[in-house]
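This structure is in structure tokens; I'll ask about it shortly.
As you look at this complex, bear in mind that one protein chain is not there, while each of the others sits in place.
Should a chain be cited, it is by its letter among A, B and C, assigned in written order, with residues numbered from 1 in that chain.
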């Protein structure tokens, strides 16, 4: 349940409401959503109590929400959340938000070359990892801040907003300075201190679904960020871990449709990590758009065979150009379009 | 590896080839594919042995196939298999093959009513279970032969080919007489005696993927049918079992793209069982078509709230009409169309 | 809910009870359990209805069972079911029931050799597949009836009861003549026509849990057999399919403890298929006994490297001897023992 507070309510009204709730043994959590105070209650309540509450001074509206997630629910906010990334680029609106780029920032040349190409083909943003989560300590761990500087240069040259990952609070402090969107990766979807740090940021957060996270858990991780003060969360389905091993993960497109149905947040799809196989990226990208995804995040590399990470699932520059053409006709069929810039 | 035998080879040539293989300790399996004798070998072979074999009388071609499945592989047959269902209806060709109807045949009225409606909206075939696999012995088990008779009547009236399930060899003998396509359900994907019975049938087989079957196992079950003499297998992805419980199963559309890539058999998708949620059937149906599916099998019921099984995932007649309109635009975007009849 | 009927009730009492239930829209299923008529109702009921029912002539007891499975529930029958296999051998009692033998019956010599050995080491029964469920049509499919004859000979010589699998109704008719316990394998746990056939048999049934079957589904498959007239079902946990690939399956020992808690049926464990790795069979066998398993089914082969199937998971004869010694001390620690014969 969410109680929204009247805008001109006196400050002590909230305290009074909380005191009343406390007296009947109900914990409440005060948050702010788009400048408005809201009181979140994670408990069901008797009807008579609700009626009494609704009559209290300062109470604007009481919204029953039978899910664990509250502020990210469509019951709280029926209309889609649209996030402005730059003057020209939004996500959640009619144009699809297509993020493209290599898995890792490997060096300046490849990054700029890739950025120019994906910009020319109509991408909405640039991806590239500076801090890489790697299963083995002996694998390439990313260029760190040097990588962030290269991304910033690519943005200067192409105008593309930059999406890159942070894996800890320290990295977040740094990444936030460079990135337009900060990614929280699948392995950190339930890194709660990191979610709380993201909640205090003014940058939009790309929140990937964990390898074995339920849709409810995914939305609850988004709730951590939104209830902590940052309303701009982009959900990203990137495949879940199942018994099937012929693809890297199992892309769960029903999760996209369900998240769109139950939440007002934008949802995008990562067909590269979901499949791990170049030949499947295009069909899955098209399926994602048909399923209602608000965008894609796709790995593109000028020479995938030489990639320091994720080569087998990276598209070549030509593949990406073709993907954009094929996506366009699917987009039209579902009332969407590519970015217009 | 598959050895194809020259059409005019003398009958004893095959025996000779087998004798040669046997002498070097290699088991072989003789089959027939579209009237042509083929010898299947499930073992790798040294290059010199292959060269020697290729020079033997009667040997037409040696096709190395590094998969466990052989005859269903695209390496054996690069072009798509197109299955003729009736004079007007094929599957695997440009028009999508859309099967619609209730989960169970419940009675004559509802079946005929549904059949007329889905025919009018452009469905390619009619579904309806006469023998129902039910988790509990206390659930409705289907009408049996009475259900088959009702299906036959619906076909007479509408011209729609009929798809229905058999769960045992006995049921197969009966179902085969009534159905145009015999379904082998997810729970029977590895019912090998049933697969061997299906192999001896002249009716096309709709082979659903098992709840936890890998793509390779699914293709090997198809291989049982094809190597046993029935080339007409339609693969059907219907969702796999994973940790995610907010949908009935997890629809694995990458499996559709991968099966289409590795096999020449047609592949369709069941968005009803895959999701278990009416509101997700349409987006998943569209995603399936965008991913390259050759068709759909969709549960439609005139009054889902009163359905004896699977009500929550059944489309109403109106839902189905709308689905067909929405599918059409996606179909066009990927170079497909709806059935033209 | 189960209604037990008084033993000396007049035959028409049941019809009357059913008529009463039918009038208030409640379906009921009449079954017989150990010679006693029972009426099974798969629906919740208002308290007043229950009270009225309890006063009807012929009604002995009404047992509310809030699970889908009824007759196999401990709420219906609190005490353990003990199944007599031969004059000397029972399952479900204090002595553990240890089934040992090769995956497949390969030939007479190896079968007799293995049987003598496992008998000498204290095994309770002999396993060996005559009809083999194989993923590929090109793999060894078993010796069929010849294999059954060899098993019967091994029994004659050693006195060991024989456990072997049937995959279809036809095979069941044949296997039933030879076997002391008929196995229904994991892939057929939801082969409902086969379960119904097993229900009509007088032989005990070893029901393996399906690769991705929930515990409830497993118990419901047992319910098919018990409600159909055969009370002698032995449940067998053999590992489930998960994302983990370093073992063949994931042994779910909590399922054993939970099945023992919720059902009165005996439960045994197959550590060979569960792990697929010889070195893990012994620790998992011991863990199974510690968890409360009533027995084990273990693959043993005189020369695992030459086995036609499942070699890597088969114990050698020496391994088995050592397993029995190690099991014995665990058995004592949990108040069990090895078979005394």
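Quick note on the criterion: contacts are C-beta pairs under 8 Å (C-beta built on N, C-alpha and C of every residue); 3 or more make two chains touch, one makes a residue touch a chain.
No experiment lies behind these values; they were computed from the predicted model shown.
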For the chain not depicted, the shown chains it touches: A, B, C
Full-complex contact with the absent chain, from C:72, C:130, C:222 or C:288: C:288
Touching residue (missing chain; options A:8, A:48 or A:136): A:136
Contact residue for the chain not shown (choose from C:65, C:253, C:268 or C:315): C:253
Absent-chain interface as seen on chain B, which is shown: 212, 241-243, 245
Missing-chain contacts mapped onto chain A: 27, 29, 40, 42, 68-70, 133-139, 167-171, 187-188, 190-194, 211-212, 217, 220, 223-224, 227-228, 241
Contacts of chain C with the absent chain, listed as residue ranges: 212, 214-216, 240, 242-247, 250-258, 261, 274-275, 277, 279-280, 283-284, 286-292, 329-330, 332-334
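Assume only the chains that are shown with their structure count from here on.
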Pair of chains with maximal C-beta contact number: A-B
Of all other chains, the one whose Cα centre sits farthest from chain C: A
Inter-centroid spacing, chain C versus chain A (mean Cα positions, whole Å): 48
Inter-centroid spacing, chain C versus chain B (mean Cα positions, whole Å): 32
Chain B, residues touching no fewer than two other chains: 212
